[in-house]
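Missing here is one protein chain; the remaining ones are kept as they sit in the complex.
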Amino acid sequence: MMLEVRGLDAYYGETWVLRGVSFDLDQGHIRTLLGANGAGKTTILRALCGMVRTAGEIVFDGKKVAGWATEDIARLGVAHVPEGRGTFVRMTVEENLQLGAMTRRDRAGIAQDIERTYEQFPRLRERRTQQAGTLSGGEQQMLAVGRALMLRPRLLLLDEPSFGLAPLIVEELFAILRRINAETGVAMLIVEQNAALALELAEHAYLLETGRIVMHGPAAEIAADEGVRRSYLGY
Amino acid sequence: MTVQSEESVTVPTAPAVTDITVTRPGGLRVTARHLLIGAAVLVGLILPWMVQSFVMFQLTQVMIYGLAILGLNLLTGFNGQFSLGHSAFYGIGAYTAAILMSRYDMNYALTLPAAGGVCFIVGFLFGLPALRLQGLYLALATFALAIAMPQILKFHPLEGLTGGVQGLVVIQPDPPALLSFLSSDQWLYYFTLSVILVMFAAAANLVRSRTGRAIMAIRDHPIAAAATGINTAVYKTLTFGVSALYTGVAGALGALAVAFVAPDSFSFLLSVSFLVGLVIGGVGSIPGCLFGGLFVLYVPNIAESISTGLAGAIYGAILLLVIFVMPSGAAGFCRYAVAYIRRSRTPRNANQH
Partner (left out) sequence: MELLLQQVMAGLAAGSIYACMALSVVMIYQAIDHLNFAQGEMAMFSTFIAWQCMQWGLPYWLAFIVAVVVSFIGGVLIERVLFRPIHNAPVLSNLVAFIALYGILNSGAGYLWDFTIKQFPTPFGTKPIFANGLMDAHEAGMIGVTLVLLALLYVFFRGTRLGLAMRAAAANPESARLVGIRVGWMTALGWGMAAAIGAVAGMLIAPVVFLEPNMMLGVLLYGFAGAVLGGLTSPGGAVAGGFAVGVIENLAGTFIPYVGRELKLTIALILIVAVLMVRPSGLFGRNVVSRV
């Protein structure tokens, strides 16, 4: 089991945000975290990257990483595409991609991966010397995913990848994610408000409410269950 | 599919210390905060009879600096416009009072609104071009103002008015006939105290009003503020004016207290002092300004008394220590302490780690 989370609590200052969250993610699989705003989905991803104060266990590749610094967790092969995309706005598209590969030493491999990114996201190639802050929302999202993949991660964390994007772009993006997972076997944990799309991509889903996992199961089952859909997913 | 049971957890809170209210007949709500302020004012009133006259003079200066720092706080703390130039407004206020008293024989009390008015206009006018400058660029512009002021005051052609390098002498006011039992130093203390009370109260009112909220909204998120219909340009320039007004009135009081104005007293170093006082007291805290004034008046002296050769180094070390212990100033520290007390009175959830 690549990622095991047991009894995870998280705090923003004095506010207790996550309560006893437990889940697994195995190599190569895609799982999704669903729930309303404020349920704590983003917090789980931030907790996995050491960006919030936590209690409980997080085990990645057999190592206990709860309490580790963000950069050390990243160096283990965990790439996080954060809420808001986290683009280096003053740097060029190309520099953003190079930054994604900052912890790697293989120049040839990096150059190859940059090329591959441009193949996956042709729009970025056109803009490779542009300041990243001038790109549209959809392009920045693609850049953020591309940057994360430059790490050659074993685990890809995506926080609301569909946020603020037009539906067509979102579909394109999710298709690319499916393709990447098939080609490289990178595991993905996706936080999404767009439950329908997420349930199509993932094979297992967790539902969060006020900081707890209230339900989980195979994506197809959750998508098919009317009661669940109505109460938790809003459709 | 597994479903876990959910419970919503409510954490009961004990009423906070400052929320305790006592309702008296007639509907006057007295909070702990009011009691604290009342106690402070009372102490302020009887202090001159309890300390030596030199200490009382220093306390007068503390109040004056506190007022000047409040001016800076309104602009930087509440409105987010960074200023290194408040020594200039202080100087303008001081010189306005001095010139009006020595050359035009104006009554000392009237020089305060005059100084305030002049500084408001200057501040407002400075605020107009400042609209285009952000952060460090505004810092540089205000810095230019601070550097320029002593030079302007020494400027040869203006010497007739300003007294040039030698400055002007100001005659300390006598107490009014009704209070002739006070010495002029004591009268100055009470006069300053009353001005401080009025102006601090006005500032507190401003901050709590709609205008105050608009001003703070501009600081926190200028674009969103503008999007809600707040005319940021008007508010920003007016805040500049009011901020200058406050510091200018402090300058006028300073002129009365020291009985003398000279160009080099209003250098950039004074701006630095105000800034230090602002931060130590607590940015965005009104009572903090007085603590800041206390700090910048006394601590340099303390440092000097420990070692004249290393006075600057000791002052720096003390500053660092204070920043380490109270990064958000005295006010931030008090907030933290109050929150800590509230937390420890709150019964904790059973599953607490």
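Order as written gives the chain letters A and B; numbering starts at 1 within each chain.
The rule is short, and it goes like this: a residue touches a chain if its C-beta (ideal position, glycine included) is under 8 Å from a C-beta of that chain, and two chains touch if they have at least 3 such contacts.
Quantities reported herein were computed from a predicted structural model and do not represent experimental measurements.
For the options B:A109, B:L161, B:V198 or B:L310, the residue in contact with the chain missing from this view is B:L310.
Of the listed positions B:L110, B:A144 or B:V198, the one in contact with the omitted chain in the full complex is B:A144. When you scan A:R19, A:K41 or A:R147 for touch with the missing chain, the hit is A:R147.
Listed residues A:P82, A:G146 or A:P161: the one in touch with the omitted chain is A:P82. Summarising the interface, chain A meets the missing chain with residues 49, 51, 69-71, 74-75, 79-80, 82, 86-91, 95, 98-100, 102-103, 131, 133-134, 137, 147, 151.
Residues touching the missing chain, restricted to chain B, are 76, 129, 132-134, 136-137, 139-141, 143-144, 147-148, 151-152, 154-157, 223, 272, 275-276, 278-280, 283, 309-317, 319-320, 323-324, 327-329 (touch as defined at the top).
We adopt the following convention: only the chains that are shown with their structure count from here on.
Separating the CA-averaged centres of chain A and chain B is a span of 47 Å.
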